[in-house]
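Structure incoming, see below.
Shown here: the complex without one of its protein chains, the others still in place.
First chain written, first letter: the chains are A, B, C, D and E, and each begins at residue 1.
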Amino acid sequence: MGGNSNVKLIDDNGIRIDGRKVDELRNIKIEAGVLKNADGSAYVEIGKNKVLAAVYGPRECHPRHMQNPAKAIVQVKYNMISFSVSDRKRPGPDRRSVEISKIISEAMEYVVFTENYPRTSIDVFIEVLQANAGTRCAGLTAASVALADAGIPMKDLVPAIAVGKVNDQVVLDLNKEEDNFGQADVPMAMIPRTGEVLLLQMDGHLTYDEFQHALELGTKACEVVYEKQKDALRRRYKVENEEAPAEAETQNQEA
Amino acid sequence: MGGNSNVKLIDDNGIRIDGRKVDELRNIKIEAGVLKNADGSAYVEIGKNKVLAAVYGPRECHPRHMQNPAKAIVQVKYNMISFSVSDRKRPGPDRRSVEISKIISEAMEYVVFTENYPRTSIDVFIEVLQANAGTRCAGLTAASVALADAGIPMKDLVPAIAVGKVNDQVVLDLNKEEDNFGQADVPMAMIPRTGEVLLLQMDGHLTYDEFQHALELGTKACEVVYEKQKDALRRRYKVENEEAPAEAETQNQEA
Amino acid sequence: MGGNSNVKLIDDNGIRIDGRKVDELRNIKIEAGVLKNADGSAYVEIGKNKVLAAVYGPRECHPRHMQNPAKAIVQVKYNMISFSVSDRKRPGPDRRSVEISKIISEAMEYVVFTENYPRTSIDVFIEVLQANAGTRCAGLTAASVALADAGIPMKDLVPAIAVGKVNDQVVLDLNKEEDNFGQADVPMAMIPRTGEVLLLQMDGHLTYDEFQHALELGTKACEVVYEKQKDALRRRYKVENEEAPAEAETQNQEA
Amino acid sequence: MARSVVSEIKRDHIQKLISKGRRLDGRAWDEFRPISIETNYIESAEGSARVRIGNTDVLVGVKMIVGTPFADTPNKGVLSTNAELIPMGSPSFEAGPPDENSIELARVVDRGLRESQMIDLEKLCMEEGKEVWMNFVDIYVLDYDGNLFDAAFLGAVAALKSAVVPMKANEKGEDFPMPIRSLPISCTAVQIENSILLDPTLDEEKVASARLTVTTDENGDLRAMQKGLIGALTIDQVKGVVETSQRVGKELRKLLG
Amino acid sequence: MARSVVSEIKRDHIQKLISKGRRLDGRAWDEFRPISIETNYIESAEGSARVRIGNTDVLVGVKMIVGTPFADTPNKGVLSTNAELIPMGSPSFEAGPPDENSIELARVVDRGLRESQMIDLEKLCMEEGKEVWMNFVDIYVLDYDGNLFDAAFLGAVAALKSAVVPMKANEKGEDFPMPIRSLPISCTAVQIENSILLDPTLDEEKVASARLTVTTDENGDLRAMQKGLIGALTIDQVKGVVETSQRVGKELRKLLG
Partner (left out) sequence: MARSVVSEIKRDHIQKLISKGRRLDGRAWDEFRPISIETNYIESAEGSARVRIGNTDVLVGVKMIVGTPFADTPNKGVLSTNAELIPMGSPSFEAGPPDENSIELARVVDRGLRESQMIDLEKLCMEEGKEVWMNFVDIYVLDYDGNLFDAAFLGAVAALKSAVVPMKANEKGEDFPMPIRSLPISCTAVQIENSILLDPTLDEEKVASARLTVTTDENGDLRAMQKGLIGALTIDQVKGVVETSQRVGKELRKLLG
C-alpha cells in the first residue's frame, strides 16, 4: 500500500477515476471450458484483468512423498505471465506468487471433496494474462469454475473479491491506480451460501469499523460474482448439450 | 551469422584466409579409445577444434521416469569447457548446449540398435576442449566413433560437417572467422551409405540454389569424414589386438 | 591468511590483544540439551563464538541412494547464519561451508558406531550464531556433545581447536583479528585418549618446526576442551535425573 | 506406524479437551505461553532478539547495509524480511531454499512491519535517490513448537527496536538508534472444533482447521491480516479474533519495554 | 493401461490412413488447420498476439525495455526470445525452468526472427554504445495440439509487427511503430511412414519419425532451418519440404495483413 497519498482517487460526487461508485464492481466476464487439453478450464475478466485457470486431475500425485492415502491434495499454482504487467516479469515463481499459490490451494482444498480421490493430486494452474489489481481474487474465482468444469465434486463455488480503502473511504474492487495509491487492501473469498470465509488477507491501515464495513461490502460482492460463476457454468453445459450430437456424428464419419 | 560483412574472407584466387579452397576441409585427426574409465571414447581434431567424446553404457537409466521398457535411450550431453573459447565460458549447460545436446541425441538414437538394450541409458559426453567453429559436427563425429569403440551395435557411423556461405560463396567447413563474419551456416550429419540426413540446421541467408549446392558439398565431405572415422576404428582394433596378449600376460603375473 | 602483516598482535610481554598468553584458550562454555525438538543438542561458546548443534536420528536416510545397507551415514551440515558475521551472509550453503560440512562429517562418522544403525542417517546441524574465528572447531566440539546428548554410541567425544601463527609466533586459538592478520591457521580435532587426529587442515606458512610445535599446543588444548565437553554432559545428566520425577507427575495430571 | 497411532490418540485427546473448553497445557483459550525476549543477543548484528514463546525459539537479526533506494521511493530506506526454517528447528523443516511455509511467514511478518510504518524509513535516507540504509531482517527458527507467526513478529519488532544504525563503522557520521514510530503486535488464533484458541502449540496447530493472524498498532487499528490452513472461519469468528487481537496486543506490547 | 492401448490403436489408424494418402482430420498433406491471429490482445505488452492453429493456442507478448547494447553491436537494439511450456498447456508440460523442448522452440523461433532481419535493430538504438531498446519476446503455450514451431513463430512475428516502441512512457520522445523490414514465415513438416505432412497435430507428431522446420522470407530465400525427432530424411525429402515451405509461406504471410 502506498499509504496516505495525496492523489485524488474519488471525486466530490463519490465517483472513482474509472467512473464507478465506491461499492461498485468492475465489469465481470466469466467463461467455462475454454481450453481443450485441460480437464476443466475457465477464463475470467474483471475490469482489465484477464485470467485463465486450467485443471488437471484427479491424477497421479507427482512429488510422490506428498501423496495422502486418505484424500486428494489440491495444488494451485498462481503465475503472472511476463508481459501481464508494465515492467516485464521474469518467468518463474517469485515469493509473492508462492504465497498466493499457497493460500489459494488451502481455500480450494476446503471445498473439494478430496476424500473421493485418495492418493491423487488435483492440479490447478492459474495464469494471469493481464493484471490490473485483484488478480488473486480473479484467479481464485476462475479456479473454482474450472474445477466445476472438470466435473470435480465440490461443496460449492468460491467467489472472491478485494475490498480496500482509498482517500479514507472503504471501496469495493480496487483497480490498479487505487491499489498503488490506496490505504488498504483486503482480498477475501467466501462460500456465499454459508457465509464462511476461505481466504482473507489485509494490508494497509483500517480501523475496526472500517474493517467491518469492508467485510460487509465484500460479502455482498461475492454474491454477485457467485451468480456470474453459476451463469458461466450454465452456459457451458448448454453448449455441451448442443454440441454433443454433432460430435457423435463426427465420430460416425471417422469410424 | 554476422551477415553481409565487408571483411574479405576469400581472395581473388578463391583462397580462404587459412589457405583452403572453398570446397576443402580442414585437417582432420580422429582417434578411438583414448580414455580408460569410459566404455568407449574418441578424440577428434578438425582444424583447431579439439573434441573428446566418452560413452558410458548401456547402463541403468538414471532419471528413472525416462526409462523405456522397449528400448535404450541415448542421452548425449554436449559441453564446452570454460577455456575452450576466447571469453571464459561459465561452467554448466547454457541454452545453446542444451539445444545441441538434444539434436545430437536424436541423431544418435536413430543409428543405435536401441531395442537391444531395453530400460537402459546409453550416455555420451562430448567435451569441446578447444573451439574454432564446427564443434557440434566435430562432437557428433566423435560420438559415433566412441559408440563404436564401446561396442554398441549401430546401423552405421555418422559423420558430420558444416557448410556455409562467405563473401557470397558457398564454402565447406567454416572456421571461426568465417563463422563470425559469414552469411550462412548449415551443419549437417548423414549416413553416407544411404544418403539419409540425421542432423540439419541452417541459419543465415541462402537462396534455394545455394542451399542445394551446400547439400551437395556437405554430402561429399561427409564421405571423407566417414573414411577417417573408419580408419580410426581400424587403428584402434589393430592396437587392441596387439595389446591383447600382453594384457593376458599381466593378468597371469597377478594371479 | 593475510600474510606477513605489520599489525602488532602480540606485545613485548607476549600478551595478545585480548589479554591472553600465546598458549591460552579463550573462555569456553558448553551446554548440552538446549533444544526440545532435536534428539540431541549442544551450545558452545568459545570467546565470542556462539554455536548451536542439533542431532536428528538415527532416522530414515533421505536421499535414498545414499543409504548404506551396512551402516548409518553421518551427515553434518555446518552453516553460518546471515547476521553471524559483520557483512551479511546470504542464507544458504557457500563453498566454504560445503567443504567444512564434508570434513566434519568424515570426522564424526569415524567415532560413531555406525554399524549399529544400518540404512539410517544421523543428521547433525551446526548453526554458527556469532562468529569470531574458530567456528569449525567450535561446531565440531558442539557436534560430538550433541551426539552424546542424543544417546548415540560413540568411541569418544571429539574436541577441536585451532592453532595458528601470529607475528612469527605459534599461538593457540586465534581470535578474529589474529585470523585476519595472522600468518597461519591449523584447525585440528582429536580423540584425546588415543591421540588420533580426525580433522587437520592448514593454510599459511609454517616451517616444519613450527608445525610440530603447533601440533603439541593443539594436542594439549584438545584435552582442556575435552574436559569441558564431559563436564557439560555430566551437568546435563544431573539435570535430567532431577527433572525426571517432575515430568512423571505432569503426565499423571493430564491422564 | 506406532507414531501415527499415538498422534491419532493425541489428536482425539486435544479435540475432546477443547470441546470441553480446556487445553492440553491447561491454558485459557486466550492465554499465551510464557514469553521471553532477549535483545542484543548477537554482537555482529545491528539489532537482534531471541524470542521464546513456550518451547518455540526464534532468533532474529537485523543487518544494515548502505545501498541505493528503489526508484519509486528515492527518499526511503529499504526493508527486506526473510525467514529460515532451518532443519535444526524441526524434523519437518528441510534444507534448501525457502519453501512456501517460510515464504508465507516472512511475507506476513514483512507486511506487519511495513504497513504499520514501524520504522521511519525516511530517516534512513542519507542522500535522496542515491544512498539509503537497507535493513535485512532475518528470522531463524531454532526450535519449533507452534505459533511461529507471533514469535517471529515479536522477534523482528524487538530486533529492530534494539538496532543501532552503524553510521560510524561505515564512515557516515555518528551512530543513532533505529528510528521507530510504532510497535505493532501480531496475534494468531486457530480454530479447532469451532473453538478459537490463541498461541497454538505445534500439537494444536496440527489439529487446527483454520488460522488467523491479526497485526494491530497502538490504536488497535488493523495493519495486516492473514488467514491460513485448510478450513473456514465465520464472519463472527473473524470479528472475534480481531477484537481479541486488539486486547491481547496491548498486553504483549508491554513486553517490548 | 487403457490409455496406451487406445494410443496404440490410434497410432496404427493414423499410419494406415497416411499410407493411403489421408489424414485423421481429412486435411490434404500440405493443408494447415484453421488459423486465427488476434493482435494487441494484451495491453500491458508493447505488442502481443494470440495465435490459434486448430486447437493449438499460443500467446506471444513483446516487452521493450531501455538497456545497454552488446559490446560487439553498439548501434543495435537487442532481441531475446523465450518460450514457456506452462503446465496449463498440456499434461506433458512440467513446471520449472525451460527444458530442452522449450529451449529448442525458443531458439528456432529466435533464429528465424534474427536471420531474416525482420526488425531493423539499428532503428532501436537511441545512443550508440549506451542506450538501446531490448525486445523480450515471450511465447506462452496455453493449449498444445501440435505444430508449436509454426504457431509460436507466427505469434512472434505478429506480436512484433503490432508492437509500438514506448518512447513516451520512458520519456524518450514520441512513440513509433516497431521498425519492420520483412515478414518471415516458418513452415513445419513431419515424416510419417515416408510421407510428408505439413502442420502436424499432436497425434501426428507422436507418430512422426522426423520433423523439418523451414523459415523463408518474401523472396522465398532460406533464413533458418531445423531438423528434429529421431528419424532420418532423404535429401529429396529435404528439398521437397523446402519447396513446399516457399509456396505455403507465401499463403501464410497474407494472414499477417
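Going forward, a residue touches a chain if its C-beta (ideal position, glycine included) is under 8 Å from a C-beta of that chain, and two chains touch if they have at least 3 such contacts.
Since the structure is predicted, the reported quantities are computational estimates derived from the model, not experimental observations.
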| item | value |
| --- | --- |
| Omitted chain - touching chains that are shown | B, C |
| Sole residue of C:L157, C:I191 or C:A221 that reaches the chain not shown, by the stated touch rule | C:I191 |
| Positions on chain C contacted by the hidden chain, ascending | 1, 3, 95-96, 98-99, 101-103, 106, 109-110, 186, 191, 194-208, 211-212, 215, 219 |
| Footprint left on chain B by the chain that the document does not show | 35-38, 48, 50, 52, 54, 56, 59, 77, 79, 81-88, 91-92, 123, 125, 127, 129-131, 254 |
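Note that only the chains that are shown with their structure count from here on.
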| item | value |
| --- | --- |
| Set of chains adjacent to chain C and to chain E | none |
| Separation of chain C from chain D, taking each centre as the mean of its C-alpha atoms, in whole Å | 31 |
| For chain E, residues that touch 2 or more chains besides their own | none |
| Of all residues in chain A, the ones touching two or more other chains | none |
| Chain pairs in mutual contact under the definition given at the outset | A-D, A-E, B-E, C-D |
